[in-house]
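Structure record follows, encoded as C-alpha cells.
Not every chain of the complex is shown here; the ones you see sit where they belong.
Chain nomenclature is as follows: A and B, assigned in order of appearance, with residue numbering initiated at 1 for each chain independently.
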Amino acid sequence: MIVVMQPEATETEIEGVTEALTRHGLQPSVSRGAECTVIGAIGDVDAVGDLSVFSILSGVDKLVRISAPYKLVSSREGHRRSTIRVGPALIGGTNFAFIAGPCAVETPEQAAEACAAAAKAGATVLRGDVYKHRTSPYAFQGLGAAGLEILAEQKARFGLPVVAEVLHPSEVDAMVDVVDIFRIGARNMQNFDLLRACSLTGKAVMLKRGLSATIEEWLLAAEYAASSGNLNIILCERGIRTFEPATRNTLDLSAVSVVQQKSHLPVIVDPSHGTGSRSLVAPMTLAAVAGGCDGIMIDVHPHPELARCDGPQALLPDELQTLAERMWQLAAWMGREVPASVASAGHDLG
Amino acid sequence: MIVVMQPEATETEIEGVTEALTRHGLQPSVSRGAECTVIGAIGDVDAVGDLSVFSILSGVDKLVRISAPYKLVSSREGHRRSTIRVGPALIGGTNFAFIAGPCAVETPEQAAEACAAAAKAGATVLRGDVYKHRTSPYAFQGLGAAGLEILAEQKARFGLPVVAEVLHPSEVDAMVDVVDIFRIGARNMQNFDLLRACSLTGKAVMLKRGLSATIEEWLLAAEYAASSGNLNIILCERGIRTFEPATRNTLDLSAVSVVQQKSHLPVIVDPSHGTGSRSLVAPMTLAAVAGGCDGIMIDVHPHPELARCDGPQALLPDELQTLAERMWQLAAWMGREVPASVASAGHDLG
C-alpha cells in the first residue's frame, strides 16, 4: 500500500502516518517528491482491520493499494486456469460447460421433459431448483424435498451431474447427496455463512454475481469460499442492475474477460436470468460464447406459459435444440473441446 | 391485474388469455376498446405462482398490476402510522429515534466511551455490532460473544435499549437476551430465512435497504418479516449504489417520503454508512430530519483513526454532541416529541 500525502503535509503529519503504519505492523518507507511525499507501507496489509483508517490521518491525501485484496482466487504468475471436475463433466480450461434444465422443478413430468431436452441438446450438467428465492413471500418457493427426489431421478436417468440453488446453510445436508454443484444465488453472493457451509462439503460451488456487485466484490466473495479450503468455484455472470428498464438486468459480458484476467476460476454466463426474456437468450448465448466464457446456463421448459417461475425467459425444447447446435459450433471455433456425444450427434463443427 | 392485449390481437388470442386466467383461479372480464382489448383479472393474484407467465401468452402486450404486491406493510385506509415500543423507547408516529454508538464493539473502553457520548447526546437507543459483515474475508469480523457481554454492560449502565446486526440465524439465540432490535444489514435484506428467524423472536427488526434494492423490493422484504407475524419492523435507508464515486453510497432521502406514503412502518436514516465520510454526516443528518424521517442512526468512536471498521465515517464524541443539539432542535421544529432528558438538558428547542 502507498499513502500519498497532501502537497502541504507537514513533517509532523508525515511522522503521524509512519507511526500509525508501524503501530499496525507495517513498515513505512518515506519518499519525498517535489510534488508531494509518498509513504510506502510494506507488510501484511490484510492483517490490518480496516485500511481506510489511514485515510483519515491528518495530512493524508489518498491511499493506493498495490496488491489485489484477494489471493487464493487471483491469477498470479505460475497459476494455470482452473479446471473443475464435476462427476463426468469438466469445467474450465479448454472445456465448455453447457448447463440446461428447468428453472425450478415443478412436477415430475415437467422436470423429465425439460431434462430430456437438455440432455438431447448436449448438456454436460443439468439444472433444476427445488428451493426458490423469491422477492415476494407470496410467490412459489420451490418443492423442497419432493423436488430433490425428482431431481435425483433425472440425474440417474441421464448420468449427468446436477446444479441447484441453495438458500440456507440448513439445506446443505439434505442436498449434498443429490447435488454436484451448489449454486449461490445473486442475492446471497455475500452470505458468507452459506458460502462456507457449501465449501466445507468439498463439492463444487457456483457463485453468481450480485445484482450490484463490483467484480472486486465478487472475487472477494469467492475468496471467502476459497479460504474455507475449497477451490472448486465456478463464477456465473447473470446481469447487473442498471437504469435500463427494457431488460430485467444488463448482462455484463465484458466482466467475463475482466475476471479471466484477474482470476484463474472459470466463468460461465446465464443469459436466461441475465436478460429475463426468451427472445434475447439466443443472441446473448452466442455473444457470451464468442466473448470467451467457459460455459452457458439456460432455462428450458416444456410449457413456459404454465411455469411457476420465470416462464418468460424459458426456451422451448425445440428452441434449445436449435440454439445448442449453433452454440456448439461456435464453442468449437473458439477452441473449446466439444463432448463426443455432441460431436457424434452429427453437428457440423466446421 | 389488467392484461392489455396488442391492438392486433385476435379473438382466439383473447380466449387464450381468459382461459389461462381461469385456469389460475382468476375471473376474467373482457373490455373491447377502440384501440385495444383489455382483460381485467379479479381474484387472488398472489396465489398465482408467477404473474409474468401471462405476459408471454400470444397476443398479450403488457400486464398492469393494480394492487400493491405487499399487504401487511402497506399504508391502507384506516391504518395509522406504526409506533414501535422498544424498552423505554418509542419509534414511529410523532416520536423521533436517535440511535448512536460504535459501529463495532472493539474493546470495553472504546464501547464505554462511545456509548457514553451517545447517551450524553440524547440517544434513545444504543448501537454496537459484535458480528461484522465484511467484503473481505481478511477484515475484522467482530468480537462475537465477548462483544455481546460488553454490549450488555453498556445497556445496563445507561438503561437504553440496544440494536446490533445479526448475520446468521444461528446467532439469534445468543443475541436475543441482550439485543432489543435485530438489525438486518443491507447485504442480507433478502436473506428471508434470517428475517423469519428474527421475526419469530417477537423483538423489533430493523431492515436496512439493500444496496441496489428498489423501494418495492424493500417493502416486499419487510412483508416477509411481517408474514411471520411480527410487525415491529423499522426500515433504515442507508444509501444506494450508483455511478458516483465521491461518496461510498448515494443517500436516497426521497425514498423516506416515498416509503412513508406507501407503508405505515417507521423509516430511519443512517447517514454514517450512507455517505461513508465524517464530513458528510452532519449535513445529511439535518437533511434527513428536515425531510421527515422517523429517526437517525450515527456511528461515534473515541479514536476513529484506530477503529477496526469504518473509522472514516465515525464522529468524535464532541462532534456528535454538537450535531445532536442541532438535530433535536430541528426534530422539535418538525413536530417530533423530544425526550424529557434531552429537553431538560438545556437544549434550546426554539
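In the analysis below, a residue touches a chain if its C-beta (ideal position, glycine included) is under 8 Å from a C-beta of that chain, and two chains touch if they have at least 3 such contacts.
Being a predicted model, the structure only gives us computed values, none of them experimental.
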Subunit number of the complete homomer, 2 shown here: 4
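Definition applied: only the chains that are shown with their structure count from here on.
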Chain centre separation (chain A, chain B; CA means) in Å: 28
In the complex, chain B residues that touch chain A: 20, 46-47, 49-50, 52-53, 55-57, 69-70, 133, 135-140, 167-170, 187-188, 190-193, 211-212, 217, 220-221, 223-224, 227, 241, 278, 304-312
